[in-house]
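Missing here is one protein chain; the remaining ones are kept as they sit in the complex.
Chain IDs A and B follow the sequence of writing; residue 1 opens each chain.
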Amino acid sequence: MSQALLHVRDLKVAVEEKTILDGLNLTIHPGEIHVLMGPNGAGKSTLAAAIMGDPRYTIQGGTIEFDGEDLTDKAADVRARKGIFLSFQAPQEIPGVSLESFLRTALGAVQGKQPKVMAFRRALAEKMELLNMDSAYSERYLNVGFSGGEKKKAEILQLLTLQPKLAMLDETDSGLDVDAVKTVAAGIKAYHNENNALLIITHNAKILEGLDVNYVHVLDDHHIAHTGGPELIEQITTGGFAGILEGEDDHGG
Amino acid sequence: MTTTEILNALPVTTWNHLRVNSAPKEAALPERPETGWGATNTAYELSEGVRCTALLPQECTGLESGLGEAADLSIHTGANFSRFFRAEGESSGITYLRERLDAEHPNAVTHTAIHAKSGSKSTFVQLIQSDAETAGISASLTRIAAEPGAEVTLVQLQLLNPNCKRYNAVSVKAARDAHVRIVRAELGGSVVVAGARALLDRTGGAFDLDAIYYGDGDSILDFNDVAVHTGRDTHSEMHHAGVLADRCRKTLRGTIDFRRGAAHAVGHESEDVLLFSPEVRHRAAPLILCTEENVEGQHAASAGRLDENVLYYLASRGLDPQQAKRLMVDARFAPVLDKIPDEALRDRTRETLERRLEHAQILG
Partner (left out) sequence: MADEVKKTQVEDIDRSFYDFRYEVNASFQTDAGLTPEIVKQISEEKNDPEWMREFRLKSLEIYNRTPLPNWGPALDGLNMDGIVTYVRPNTEMQAKWADVPDDIKNTFERLGIPEAERASLAGVGAQYDSEVVYHNVKKEVLEQGVVYTDLESALKSDHAERIKEHFMHLVPPTDHKFAALHGAVWSGGSYVYVPAGVSVEIPLQSYFRLNAPGAGQFEHTLIIVEEGAYLHFIEGCSAPKYNVANLHAGCVEIFVGKNARVRYSTIENWSKNMYNLNTKRAVCEAGGTIEWVSGSFGSHTSCLYPMSVLKGEGARMEFTGITFAGNGQDLDTGAQVIHAAPNTSSHIVTKSIARDGGTSNFRSAVAVTKDAKNSKSAVSCESLMLDDRSRSDTIPVMDIACDRVDVGHEAKIGRISEEAVYYLMSRGLSEEDARALIVGGFAEPIAKELPLEYAVEMNNLIHLEMQGTIG
């Protein structure tokens, strides 16, 4: 087996002194797709935020290792430059910064050098077409006045542009109509290859269609309570979590 | 001419202890020295469709600026440089008005009038610069009268050194369906007093003010912008963005005044200010006065440091804290800088701003 991309060991995370995650372990290898499910409030978003380095979450114990390097104490921008990406549930609106100039700045930051303007524009136009985004959006201020669906597409556009090694998608499908879910799924598929990995938080099996999911984790009781293969998705969508979580008490993952 | 102490009076006064009823005493308009203001280093460049007139156009008189009548009169009578323009026809060119303060020409007290004839389109750029040191005074009174259907854009770029004092009085009158746009960047000076007042007394008249300001050190910034709506279907948009550092003291008064007769008038006003030091003083008095039922008026203001959530979002995309700050400051100013019609000037304004931000150690 190749070297692990992400290695989370015995993670303990609190927000405003309330412990959300405790004793959580998770390993992701390049090329893999992991799906994270679990009851509401179990801490799925907390895990993604902790891996991204959201300053509102305190890591009280454990380590986050990425690409062989301990990032537990690193700021979010350092993690982003190392290749971690999070698609937010509620992306920030930033007036005065156009989507295009933002993407160029971010890509420059992640690559360590400014991209060439014409090549960048061409590549951007292709990606926007793939995502069914009107090209006029590149001139609009980032997320300002975007509908919910447009914001999510803009997040996937960033994913495709920045080409991170690990992409975490936090309920990127929520609030989207059927066509938009399909478009977003196509974007995710276009991103994925054997060198990168995905951690997808979702309630919706639709977004996973056409993706070769390797593992499904169920987060409950502050840790990953159950791990299985893609068959779990069907099981959970029809039967809920109760059947799966019954009798689970080991710290698996 | 004597010192003018009451500048930028708030159109409706409120508690005195809040110190917003007029500009502070330290910002008073100085008296003309007995020997006069001296020579100026000023120049102008006409675009096609714009010509100079010898006399102050009648249409431009009788209007008050945001600074107030006393200040207008003081600049008018004390001016060491006056220039009056008349715009006819549509012009895509730019008329430049340049002034530069230096040791030989420390003071420019200028009186400008723009009379835009019916249906004309014209653009004026006032560029106000200085050498690095001279503690000069730039006082300008600019009076704009736009006849029916005329469009006038006035871009004011003030890039003075931090020792200068700056007084910027603007009065605007827009006739039926006329549209006057002012883009104002006040980026230098130890004292900056600016006030634009627009009278929209005919149907369909419109006034836009897009203003940015930057203050650091111990500077005093004082603004008083007023849109008076008396005509039907009139429209005003006044938007301010600023960055304050060090011990800068800033007061912004913005007033939308809907008077009887201004049916279907619309006025929007906003201010968005970034605070970069615990010692800055930020005062704001955004007024909406209304004696007409059928209007839509709105004001929004926000002040504070950069939003931590935004910084985290930018960090998650790989920007370090300095890059994120720069991006956010640029974002604050971009909508206004983008309205500067001359690319070279736009770049120069950006550079001036960057230098000052670096100097104040906002961007390292």
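Here is the rule we use: contacts are C-beta pairs under 8 Å (C-beta built on N, C-alpha and C of every residue); 3 or more make two chains touch, one makes a residue touch a chain.
Note that the structure is a prediction, hence the values are computed from the model and not measured.
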Omitted chain - touching chains that are shown: B
Touch with the omitted chain, as defined above, among B:G49, B:P106 or B:P286: B:P286
Per the touch definition above, residue among B:K121, B:H299 or B:R346 touching the missing chain: B:H299
Positions on subunit B where the hidden chain makes contact: 12-16, 18-21, 258, 260, 263, 275-305
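The criterion applied here is as follows: only the chains that are shown with their structure count from here on.
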For subunit A paired with subunit B, centre-to-centre distance based on mean C-alpha positions, whole Å: 45
Residues of subunit B that touch subunit A when the two form their complex: 307-310, 312-321, 323-324, 327-328, 330-335
Complex interface listing, subunit A residues touching subunit B: 52-56, 75-77, 79-81, 85-86, 88, 91-92, 94-97, 102, 105-106, 109-110, 158, 162
